[in-house]
Every structure is written in structure tokens, then in C-alpha cells.
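Yeah, one chain of the complex is gone here, protein chain that is, but the others are all in their spots.
Letters are used for the chains, namely A, B and C, taken in the order the chains are written, and counting of residues starts over at 1 for each.
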Amino acid sequence: MTERGLKIATIGGGSSYTPELIEGFIKRMDVLPVKDLYLVDIPEGQEKLNIVTAFAKRMVEKAGADLRIHATTDREEALKDADFVTTQFRAGLLDSRIRDEHIPLRYHKIGQETTGAGGFANALRSVPVALDIAHDMERLCPNAWLINFANPSGLLTEAVLNHTNIRAIGLCNCPINMINDMSQKFSCSADDLFLDFVGINHLIWAQKVLLHGKDVTAEAIEKICDASSKEIMANIPEVHYSPEFLRSLGMIPVSYLKYYYLQPQMLEECLADSKSKGVRGEVVKSVESELFTLYQDTDLKEKPEQLARRGGARYSDAACSLIDSIYNNKKDIQVVNVMNSGCNLDLPENAVIERNCVIDSNGAHPIQIGHTPLKIRGLLQNVKVYEQLTIQAAIYGDRDAALQALTIHPLVNSAETARLMLNDILSENQAFLPNFA
Amino acid sequence: MTERGLKIATIGGGSSYTPELIEGFIKRMDVLPVKDLYLVDIPEGQEKLNIVTAFAKRMVEKAGADLRIHATTDREEALKDADFVTTQFRAGLLDSRIRDEHIPLRYHKIGQETTGAGGFANALRSVPVALDIAHDMERLCPNAWLINFANPSGLLTEAVLNHTNIRAIGLCNCPINMINDMSQKFSCSADDLFLDFVGINHLIWAQKVLLHGKDVTAEAIEKICDASSKEIMANIPEVHYSPEFLRSLGMIPVSYLKYYYLQPQMLEECLADSKSKGVRGEVVKSVESELFTLYQDTDLKEKPEQLARRGGARYSDAACSLIDSIYNNKKDIQVVNVMNSGCNLDLPENAVIERNCVIDSNGAHPIQIGHTPLKIRGLLQNVKVYEQLTIQAAIYGDRDAALQALTIHPLVNSAETARLMLNDILSENQAFLPNFA
Amino acid sequence: MTERGLKIATIGGGSSYTPELIEGFIKRMDVLPVKDLYLVDIPEGQEKLNIVTAFAKRMVEKAGADLRIHATTDREEALKDADFVTTQFRAGLLDSRIRDEHIPLRYHKIGQETTGAGGFANALRSVPVALDIAHDMERLCPNAWLINFANPSGLLTEAVLNHTNIRAIGLCNCPINMINDMSQKFSCSADDLFLDFVGINHLIWAQKVLLHGKDVTAEAIEKICDASSKEIMANIPEVHYSPEFLRSLGMIPVSYLKYYYLQPQMLEECLADSKSKGVRGEVVKSVESELFTLYQDTDLKEKPEQLARRGGARYSDAACSLIDSIYNNKKDIQVVNVMNSGCNLDLPENAVIERNCVIDSNGAHPIQIGHTPLKIRGLLQNVKVYEQLTIQAAIYGDRDAALQALTIHPLVNSAETARLMLNDILSENQAFLPNFA
Partner (left out) sequence: MTERGLKIATIGGGSSYTPELIEGFIKRMDVLPVKDLYLVDIPEGQEKLNIVTAFAKRMVEKAGADLRIHATTDREEALKDADFVTTQFRAGLLDSRIRDEHIPLRYHKIGQETTGAGGFANALRSVPVALDIAHDMERLCPNAWLINFANPSGLLTEAVLNHTNIRAIGLCNCPINMINDMSQKFSCSADDLFLDFVGINHLIWAQKVLLHGKDVTAEAIEKICDASSKEIMANIPEVHYSPEFLRSLGMIPVSYLKYYYLQPQMLEECLADSKSKGVRGEVVKSVESELFTLYQDTDLKEKPEQLARRGGARYSDAACSLIDSIYNNKKDIQVVNVMNSGCNLDLPENAVIERNCVIDSNGAHPIQIGHTPLKIRGLLQNVKVYEQLTIQAAIYGDRDAALQALTIHPLVNSAETARLMLNDILSENQAFLPNFA
């Protein structure tokens, strides 16, 4: 990192999340000397990119920050000598997401952006894009850190770490949201709590909840059992566990686990929603449209409240916090996606896991887990295998791996349904899947 | 093993399978000097035991074998100084099996004797019985071999190996049936073939099919794809894989895997069958009734053909063959259930697996596998975790483990359905589950 | 931990190190509310215990600390409801150490307190004592933390963690001394450095030296190669590595590794020393005698400088620092001895390792290592096996394990020498080895 200050490139810079990222850098300007921020997007995103860039510049100006915002569709220019690259792209844009969420519903299966058959389609499109970016980085900024929060975040991070030489860390807002949710339940600050996470992206559990170091897991479970309790995730339907189930689990599941544990109920919700207000992608599309209208208001010079409704709240702040700890060699603990290397003895060494890590200038160092509790081990192992087959399918255009990946996914769980959905996915995503040509 | 010849105790001796066992010993009388065979049963089985014993004596007499058949309900007498103990008991008898198969159907889930919620209920009842037998053996015949073919065979073997000091080997007729089926497809003798098995009981795949050492797996798959192809398992409905799926798998799945891969179709078959002819347990009940009528015919002195329809064909012959190889230190290769100990690197060391083993006087020695192919690894790991949770539930009456075991089983896959089914299972099996009192 | 403040029991309280421990608590009195400190010793140590206790009380009084010092030979009284137990006992006292160091020299092998045949003899005596203490703790203070710095520290910690239910953490001053030594070399503060340790107690390497997060390992090696460089360990003879060797290693070895890598030279030094000034135990004996004369001076109210020459400098401060982080849930990083649980993938899960750990109220959580560099893996694995055999020998009086442990130790490396030394060790330590009676 040079004296000139940091250069950061944000792929998918035209995203509605970008203002949160800007806010994050502004908040840290005393400790994190970002000089140049390149917002990169594809030509199809030029309009949004322009809106976001103009808004970002107003935010920076108002804050009096010494931070130059650059908008570009030339990824090479942005990556050249960058110190950090953040990725928040969506391969195929929102229209693809909407397709991803509809196809499974046709077969009476859950359609979701990051998991199940929808997440699978998303992964097939996104893995080649992530690898492309990382290969560009190998040429243009081989020592830069890749901070990925494109979805499916853990899977993409694993693809990059196993198939390129780039140092990548994957991010998700779920852990930080779980901690914040818990801090509300215990009326304490997030710093008073430690959640001991085990799992992979969108499939994690807090094994233990510690309040000032004291184990309050059982208490936390009771608080969740309390039906009045409300979750933070805007994008996940409200369906509740039976207290009996949660107590027998003895851990706190991430919201996404409802898709697994409460599959029939969640499917009904998804189907009902898709009829009333459209699939989540369609809802997001209209939220985004509102946001961009708002962003065009030249009087707006701070991140608007409405962004919180978007679903990905705290994603970008998590990214800034991670960059801060790397740059400043902070040795604090954050929950990120890193190479397993034996941290979780029940997953392969080359799998990416989501885990409490010590963050310093050399990256994220997971705190040893050992063995996974038996109660969650099988589900976790099965979904990781799905991910590894999917990565293989995406990279090599391996249709056999693709069919087997879909078949064993707990949200599909049928060879014949998998076969039919795979046909739909491949044909409807043809434009984005050259590997399967 | 003493000069007096071998003493063998068969727990569940009143079973309709016993004549096959008798035939097995008669066939081997030149190489396997069985002197005393104790058929043990519980008082409720006294009548069947008498019928089978009388029939067995006629078989022995006709063959001119020097083999004494003893019928008893005193297990201690039978176990005392035994050389081999074979187990073919059914905890709770056929009526329990029928219940096991009905409960899941109520919730639109597959009801099956050895897997899913039905197999789970069976395991809860059977694990304590298996451990009881093994504990008796620790006192009465600590050096004897336990040859288990009670179901669920692998799970019970694992419980015994991890919780007692008895040397146990689990048996199943599936591998031998798959080999025989394949030999018909290739019009060759079973000895010409080698199927390289990976998996656990009722969840195995032949990774490779070798004919005279040559890899003919792809050919074997094409033969299975041929719709006219007929499977051997009498107890599994006929539903077929798509060729696309089988080719993408690239391995030969055991028939039971249809319950997993073709779950919706199999469920429909099970539901239809249960309405037309009753669940499998009910069919078996009438088959058994016919068999026992037959066995009472004092002119009958050989195993009748009808036994083959019973579903467990070749089970008992596999047991005799195993005993032969142990007694005679044969060093041949048989497919049995043994402690993993790292043979399959993707399952715990203390898990029981089903695998090609070298059999000698010191037992069954698995041929190293290494890693499981990714395509089948996730399903395999998940079901093994289910098994380990179920063993824990059965031994300690651990209701939490029970609920989590059922929830993650791919044939249940729902926390709420699992909760409801568990309530039914526990209340309807109360008499057989003192650990849950 | 109760409102009354903390109760701490120090086994081997009459040690000359105790004043450092007192100083450590005094320094932290604002953050670590120690109310009662029990100094426990055996009757043979009563005199020293009295001297140390009186001195400790003067230190406390001068500092104006609210800390009560208790001296006792009744271990039960001291352990009852303790919050922390620290162990600094020496089984068999200094005379045994002197014997440990002499016996190997007879056979032209290195005699050392913690490693080789000398450390082996020490372990045989100390393991039963450590287990005794831990078993007492199970009755009297089951939730207390055992902070062990009795030698061999890692081996004793492993024995306690695998054979009792007590939460134990092992300490050594080597890592902290290496960090301090390096901070002198780089003219920086210890906090600016991070040494990434891999290994086990007295057999660790700093894989990497980071200065403000930047990798300066190669520079650090050059600084060590500089012959003028001086190590801190008072108790290890000065013999130097060739620059060629250190560069090829690419890591920083702990001083004790000279016994392994430079065995012939170190042996010559040990032999020469033993003739000129006596073995280290004899030197220590006279240092201790001076210290106790000093401690008796009623004008002395602070830790005297001379203690630093004693060899174990910073041990006690490390203990206070660890207790502080546990009590205050600090989440800082310290290098301690903990259960491996897969942190180092090349050592058994049940082995104790020395590693950078996050310390909080739930103990020490190692940062994942993954695989050990090949260059050090073999030596590390071999010595860990030696340790595990030695623990087995000590607990069960297993003479076969003892002979094999000694034989394979790199500082013995001969079956016949091992046999002869074992005879000497067992006969000369008879009074301390009831398990071998």
C-alpha cells in the first residue's frame, strides 16, 4: 500500500448498496486513507452507475473527505495497482434472479437467490465471472485483497481460492445481523456478545452465545422461542420453529436455515408471496427503482433510511470494517469466509467456511473449531458437497456434476425434479453459460 | 474353537429364514464342523420356533449331517461358550414393522423397514436388544463372533462395536444380490465379477464393475438403463431411473437408493401399495404365514422355493459363507459391515461401513477406499450422521438427538413433520422403548 | 467467581519464582481482584515457604494491595473453591533434577531438565503429581482453571486434559522470551511484533515474524545469524547455528532446539559445564540459595533483580497475564499450551500443542495452523510420540512404553543406551515412582 493512499475497486459499483460502502469509508477516513475509489460496472449498468457515482460524490463532498470517486466500465483501469477489490456484482442482473426464483416454484420447490435450485443457477453464472475478475487481478494487482460479497458468497470465494492465486475473503451480513439481533434480545451492545459460529455461508449456526464470556445459549434459545420475537432479515418470510425443535437443536440457526428445516412451510410462503407480490427479485426490483429515484435527488447527500429495507443491510459496512482491520493490522475478530484448512475437521481442507477469524494484515485466521456437533454435521457436509459439485459444474461445464449437485441438494432431493429443472436452468440461462455451450 | 466342533447360537431362530441357514451349514458340512446349533427365540415366538426346529431337524436328517439342532428360549444356555452367534431377531415382531411402515405414510413420507422414519423406529427398538445380546456374550462367550443380520444391520453393528467388547460383523444380502444381478446381465458367473463397493448398509454404490478385472462400469450402467431390466429385490417397488441420471452418476446404486433419488415416485408407489395390498410388513405377514404352513408339512425336508420370494434371499447363505471364511482362515473377499477406521476418509473413524473385505480368522479387513466420489459423498455423510444420532438416541433415550436425527434424514427433511412423527413413534412403541420412559 | 474477589492457589508456592507472581498480581490489582492467594507446599518445603510468604506479605503491604497471602501445607484447604490454581511444583525437588541431568551424561547423552532422558525422568515423577492435583480439583474446585507451569509443561498439561475433567492451560516463558528477544533485535516494542508459532512446548518454531503485520522473517534470521547476537535463555549453553542451516530452515527455532539440531556441540558444552560448574541443577541450587538469603532480608519489599538470572524469567508474569485475560474476557492473543483438536493437522487431535491463542473467559482458543511445514514436521511428530508414550508409561507404570519412549527420543536414539539409562532412572527414582513398584 503506497503513500498515495489506498486504491479500491468496486466491481458492480452501480449497485444500490454502494452508498453504504461510501458511508463506511467516510466514517473511517481518519484511520483508513482511501484515496481513490473506482466504481466499475458493465455497459448495461451505465445509467445506474452514473446515478450512484453522482450521489457518492455528493456524500464525499458533504463529509469533506479526501476521497476521489471514479466511475468506469473499464475493469482493467480500475484493477490496475488496486489495494483492495470489492465485488458486489450480480451475474445476469435482477432479471436472472427473478428467473432463478421462478423456475423451482414451477416444480413445487423453493426458489431462492443463494440456495437450492435458484442459488445453483446463480452460481453457474457467477463462478466464471468471479474467476475472470480474479484472473485479471493476477495480472493487474496480484497483491490486492479480493473482498467478495457477490452471492453465493462462500461458494464464489471457494472457487477463487482454489482456482487462482488471489487472496480472497468472502463476506456476508448474516453473522453481523445475528449478533445485532441477539444484542437487541439481551438489551446489550453487540460488543458484549460473542457468537461462536460454525458452518458455511448461509448455513451457519451459533453453537454458543456468550454474554461477557458467560454461556447464555439456552437463554437465547428461549428468547427466540418467544413468538413475538422478530428477525432482522428483510428477505426471508416469517415462519417459526417449534420451541421443541429449537431446544433440541441447542444452537441458533441463521435465518436461511428455515428454508431447510421448515421447507414445506417456507415453500407455501414463497408460493403465496409469488402470487401476491411476486418473488423476492421482483420486490427488490421495485425497491431498487425507488432507491435510484431517491439517489437522483441532488439534495440527498447521505445514505437514505430506505436502503435498510433492501435486505443486504450492513454488508458494505462489514466490508469497510474488514478492510480497516487488514490495513491497520488490528487483530480483532470478525466472521468471514475463509479456507477451512482443517479448522472444521468434518469438512474438506479445501472448503471455504464461515467462521470467527482474527483479522490482521495477513488476512483472516480462523479460530480452531475441531469437530462439528453431530446434530448439524450431516446437513452441513451434504450442502458443502453440493457446493463443490456446483463449482466443478460451473468451471468445466460439467453437466453430470450439475445434475448430481442439484439432485442431492436438500431443497431439491429428487433425481427427476433435478433433471427437469436443470434442463430449464441451462436453456433459460444459455446466454450466461458459455461453458455449457 | 474346540475339538468338539463348533457351537452356533442363532438369535431369532424361529424366523422363516432359518431353513436357508440350515441349508447353508449342510452344504458346508465337509469344511465347517458345526456340531450344535441353538435356535433361540422369545416366548412369544415359541410356536414358530417349534415348527422351524422340527423342519430343521428333518433337513439335517435327510442330509445325514452330524449337526444337533436345539430349540430354546433360554438365551444364556445358547450363548454359553458359543463360537459364533448369528442374530436375525426383529424387535417388536412383524406388528411393529407394520406400524413402522404406516406411521410415515400418514405424513406423506416413505415408510420403510430399514430407512427413513420406519427404519428409525426399528432402530430405537433394536439397538437396546443388540447391546443386550452383546453384553450377554461378554459374560458367556467373549471370544465368539457376532454375525448380525438383524436390521438395520449396519447401524446395529456400529452400536455393538462402539459400545461393547464383542467382535461383530454385519451382513446384508444387497451386495451379493447386486453381484448376482450383474452376473445375469453379463451372462457370466458371479466369480468373474468384482464390484467395488463404497457406502454403508442399504446406502451403497458399486463404484466400479470389473469383469475379469476389466472396467465395464459404463456397460453395466447401459444394461441397467435398458428398461426391460429387472431387479432382484422382492421388497422394493419397481420404479426406474432416467438414463440421464444414471449416466451422470456413473456408478451402480443399490436398490434402496431409489427411496432417496426417486423419493416422490417411490412414495406414490408405497401409498398405492398400502391401499391395494397393504404395506410390505403386511405382505410379509401373509407370506410368512404360508411359509410356516409349508414348514409344518412333515414331508418337507429341503428349503422350499417359496422362501426366495420372502425378500431376504441369500442373507443366511452369506452368513454361512462368512463363518466358513473365518473358521478356515480363507482370505477371500466378501462384502460386509465393519468398523471404518479410516478406510473411507470421508466418514468418521468410528463409523461402520459396508465394504469389500478380506476375511480371515481374525475377521474382516476392509480394502482401503480413500476418498468417496463427491457425487455420493454428501448423501452418505448425511445418512451416517443420522445413524449416529439415532444410536445415541436409542442408547440414552435422548429425545433431542432423536428429533434431530429424524429431521435431517433425507426421507423426512422437515423439522415439523419430524416432530409429529416422533411423537407417534414414541407413543406407539412405548412398550419397546424403556429408555424413553 | 464470587463477589468476594478471586481465590488463587499456587502449588509449589515456596518456589523462588513466587515473588514474580506476587509482583504480577500487584501490577494488575486494578483489573484483577485477587483477594486470597494460597501458597501451598509440601512439608519438605516448609522453610522456603515461610521465607517466601513473609517476603510476599512485605511486597503486598508496600504496594498497598488488598490481597491476603496464606501459607499452607494443606492442599485441600487451598484448593477448596479456588478460582485459579497455578502449579510450579518440582517433583523430587532440585536433587532429583540434578540426578536427571547427571544420568544421561554417564552415557554420553544430553542431560536436561525438560527434554531427553532427563526430561523423561522428570515426567515420570511429575505426571502422577499433576493428575493428583487435578483429581483433587475435580472434588474441591471443579470449575477452576489450572494454569500449569511445572515442567515438562506441555506434557503435563496433556496428561491432565486427557485424563481428568479439569480445564488446564500450560504455560512456558519461551514464546514470550522469543518475542522480547526479537523486539530487541528490531528495536521495537513487543506489541509491534507477531510471531506465528508452531510446535509443542520446548520444541516450537516461529514460522513467521511479522513487524506491524509485515513479514520480516528473512531479516530476523539474518539478525540471528549475526554471531554477536545474544539469546535471553539463561539456562541454555551458547552454541551457534551456521547461517547456512538457519537460512535453509527459514524459521526461528526456540533455544531448546539447539539440543536437537546441535546435539554433539551441546553435549560437549554440557559435559564441560558439568565438570567446571556442575550441571544446571547444581548451578540453580546455588542461585536459589542466594535468592532465599536475599528474600530473608526484611528490608526487601520488591522482586530483586537477581531473580532474572534464575532462568524462568517472565513465567509468572505470563501466568498473571493469562489469568487477567480469562477473568476479563479480553480476547487478546497469547501463546499457550492447549489441546490440538486439529489445529495442527500433523499431530493427533488429543495432543497438547503450543500455539498463539485467543484468550477469553472460556479459555484459550488456538488460531488454526493447518499443515506443519515439512522441514519441521518429522521432528515434531517424533517428539510428540515420545511424549505420549511417556505419559502412558508414567500413568500405568508401563515399562515397555517407557523403554520405547526413551529409545526413539532424538537425544537418545539408541535401544541399548535407552535400556541402560532406563534401569538407572527407575532405580534412582524409586521413591518417586510408585506406579513402577
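Rule of thumb we're sticking to: contacts are C-beta pairs under 8 Å (C-beta built on N, C-alpha and C of every residue); 3 or more make two chains touch, one makes a residue touch a chain.
Model, not experiment: these values are computed from the prediction.
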item	value
Which displayed chains the hidden chain touches across the whole complex	B, C
Residue of C:Ala56, C:Cys270, C:Ile369 or C:Leu403 touching the missing chain in the full complex	C:Leu403
From B:Leu294, B:Val358, B:Ile395 or B:Leu420, residue that would touch the chain that is not displayed	B:Val358
Contact partner of the left-out chain, one of B:Pro152, B:Gly199, B:Pro366 or B:Pro410	B:Pro366
Residue among C:Asn143, C:Asn413 or C:Ser427 that touches the chain left out of view	C:Asn413
Touch residues of subunit B, complete complex, unshown partner	194, 210, 212-215, 329, 331, 333, 341-343, 345, 349, 358, 360-362, 365-371
Touch list for subunit C against the chain that is not drawn	241-242, 244-245, 247-250, 261-265, 374-375, 377-379, 381-386, 388-389, 392, 399-401, 403-404, 407-408, 410, 413-419
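The rule we apply is simple: only the chains that are shown with their structure count from here on.
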item	value
Chain at maximum distance from subunit B, centres defined as averaged CA atoms	C
Interchain centroid distance [CA atoms averaged], subunit A/subunit C, Å	45
Contacts with 2+ other chains: residues of subunit B	none
